[in-house]
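Only one protein chain is missing; all other protein chains are in place.
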Amino acid sequence: MQDHTYKIMELVGSSEKSIEDAIQNAITRANATIRGMRWFEIVQTRGHIENGRVNHYQVVMKVGFTLEHV
Amino acid sequence: MQDHTYKIMELVGSSEKSIEDAIQNAITRANATIRGMRWFEIVQTRGHIENGRVNHYQVVMKVGFTLEHV
Amino acid sequence: MQDHTYKIMELVGSSEKSIEDAIQNAITRANATIRGMRWFEIVQTRGHIENGRVNHYQVVMKVGFTLEHV
Amino acid sequence: MQDHTYKIMELVGSSEKSIEDAIQNAITRANATIRGMRWFEIVQTRGHIENGRVNHYQVVMKVGFTLEHV
Amino acid sequence: MQDHTYKIMELVGSSEKSIEDAIQNAITRANATIRGMRWFEIVQTRGHIENGRVNHYQVVMKVGFTLEHV
Amino acid sequence: MQDHTYKIMELVGSSEKSIEDAIQNAITRANATIRGMRWFEIVQTRGHIENGRVNHYQVVMKVGFTLEHV
Amino acid sequence: MQDHTYKIMELVGSSEKSIEDAIQNAITRANATIRGMRWFEIVQTRGHIENGRVNHYQVVMKVGFTLEHV
Amino acid sequence: MQDHTYKIMELVGSSEKSIEDAIQNAITRANATIRGMRWFEIVQTRGHIENGRVNHYQVVMKVGFTLEHV
Amino acid sequence: MQDHTYKIMELVGSSEKSIEDAIQNAITRANATIRGMRWFEIVQTRGHIENGRVNHYQVVMKVGFTLEHV
Amino acid sequence: MQDHTYKIMELVGSSEKSIEDAIQNAITRANATIRGMRWFEIVQTRGHIENGRVNHYQVVMKVGFTLEHV
Amino acid sequence: MQDHTYKIMELVGSSEKSIEDAIQNAITRANATIRGMRWFEIVQTRGHIENGRVNHYQVVMKVGFTLEHV
Partner (left out) sequence: MQDHTYKIMELVGSSEKSIEDAIQNAITRANATIRGMRWFEIVQTRGHIENGRVNHYQVVMKVGFTLEHV
């Protein structure tokens, strides 16, 4: 099991609700095409402001997934 | 539109409730004197502890706003 | 008062619910043996993914506490 | 619109002429296969030297592009 | 002369032409209201892409200026 | 009390005597126009050399101050 | 030759034997699907511990490969 | 299981033989008093030189271990 | 001798007088319970301001000490 | 060929014209005394401002050159 | 004057007295062989501890000096 190889991709998820929701949105979208996602790590948290309110959060994150043996 | 100049200021917002609330509190306070805030970016998330409980969160953040042409 | 010495320890808290809950879980656990915790600072936010959902958040954090004079 | 997900890839462009030209060369090449590139960010600027002259610049850059909803 | 105090502000300049032009645009705009700018330092170079071409460069920079004695 | 918002500015203080004196010089100068300074943090310590002697120290520092509620 | 464009991917290789073996394992696995790998760079070296022994090493690395002209 | 709390300690291991041996030496020594070590992460690799030969390697590492519920 | 293992702890020392005094205060306090301290390294220098004067310096530092063989 | 050893020196080049020209100026000057320069890498880009105009750019760079076998 | 090229060297100075004294000691020693030193910048401040006292400070610093035109 220790000889697995993982690949790490970098995603930006966004949400009007919360940081956690922005993370899940990116994972949900990536899950449509990527199998075997195992962990994520936040690289940066940012967001857009409109009229003095946070309009949406943007979370830059790294996501690791298993490369199956070919 | 691409020739706009932005200025970035550094703020610390705080809240007893959540990280998101600390972000909004800083933006709300800055909105009283600054026009044209466009985005924020979290620099550091910290907080104070009292009697084994998080008492309040403190979010250090950069906030970008448009400099109007004079 | 300014001559207090603090020690900083590094903890990893986890939660299925939120980043804030992972922070509190680590502090609650440490509070069983450490007196005088004063502040925390997030070092890294990460988490595990199962079947395309965030399974739990992990927050790496530094926690400062007072060293009593001996 | 705020629920878009972006993916970030890392590229190295090169040029004998200038840093700006190295950036454009990488984007031109990636544009042949990637749709929806939105922004770039320079990670590192380096280059090769031959006989005391800059032979070519190499710009390591991150490029963000939109992931279409499936 | 060595007892001068400087203040550092953070600006984002942009230009469709070049990195150097984006730097100068930010300084020109700031010069309308700030006296005594002495140096700058690039923090980050980024830009926007449209249809596979760099649409404009954005340079995040720190600018130091003299605080006159009051 | 936890809902205070702070602003952070970046200053460069200088002194021919010591690092501590360069810090105080910047704070003294800023105190002429800024109320409510609460803490500082050193970002960089540098200095100028003349004829093999340190001519003066320069301390780049961040200074946090309270934003009063409006 | 200087106008080649490279892409950089991030991999995690693992091995029970050594750091060098973990690097080679990741490259061997990626070689099954990626042509033109040219260089690697270690981002982080970590590992798992079981019963007071290193069970396996994990090396996070960036790997650059040539993008062929289309 | 996700509610476990981990503590991270920082160690320096050394060895005349190899980097891997320096890592294991630190873990072996810590294992005498610490239960539940789970992972390590290299912070810095350095060493001492004598007469133009590496005399011994020093590896600064973080080691995570489980805090049992009390 | 090269097979010694060291542990590194993180401390915050403070002093109203100087940065050097804040370092010594932390070491003096830790010396009451820790044997074998060998070196320190400054992580951050900060301080509190009251009425436009530095009230006290705070030095965050790492301190390495020998783990005796058991 | 893989057993070559390189040395890296740090230079600051300057130019009134452009960032690329500042890089070449430093390499041209170093070329008078150093043989075998192979690559450079930008560490920092800064510059001086006079009367609201960039007076000259300063590029801090690392330059690698071959150490011949003795 | 703006076309001067500078070289940056890295030194470690030490002193039993203070951080400032360690800086000056390194510059004094380098001044015996290097002409035209212009500025320094602290990279790291550390020191050795003996019997619970700071035995000497060590300051790692970068020092810039002018390369004369040949």
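For reference, chains read A, B, C, D, E, F, G, H, I, J and K in written order, and residue numbers begin at 1 within each chain.
Convention: a residue touches a chain if its C-beta (ideal position, glycine included) is under 8 Å from a C-beta of that chain, and two chains touch if they have at least 3 such contacts.
Note that this is a predicted model, so its numbers are computed, not measured.
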item	value
Touch list for chain J against the chain that is not drawn	2-10, 62, 64, 67, 69-70
Positions on chain G contacted by the hidden chain, ascending	19-20, 23-24, 27-28, 31, 37-42, 63
Chain K, residues in touch with the chain not shown (by the definition above)	9-16, 25-26, 29-30, 32-33, 48, 55-56, 60
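One rule holds in what follows: only the chains that are shown with their structure count from here on.
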item	value
Shared interface numbering between chain G and chain A [over half = same, under half = different]	different
Residue numbers of chain D (touch at least two other chains)	9-10, 19, 48
Every chain pair meeting the contact rule	A-B, A-C, A-D, A-G, B-C, B-E, B-F, C-H, C-I, D-E, D-G, D-J, E-F, E-J, F-I, F-K, G-H, H-I, I-K, J-K
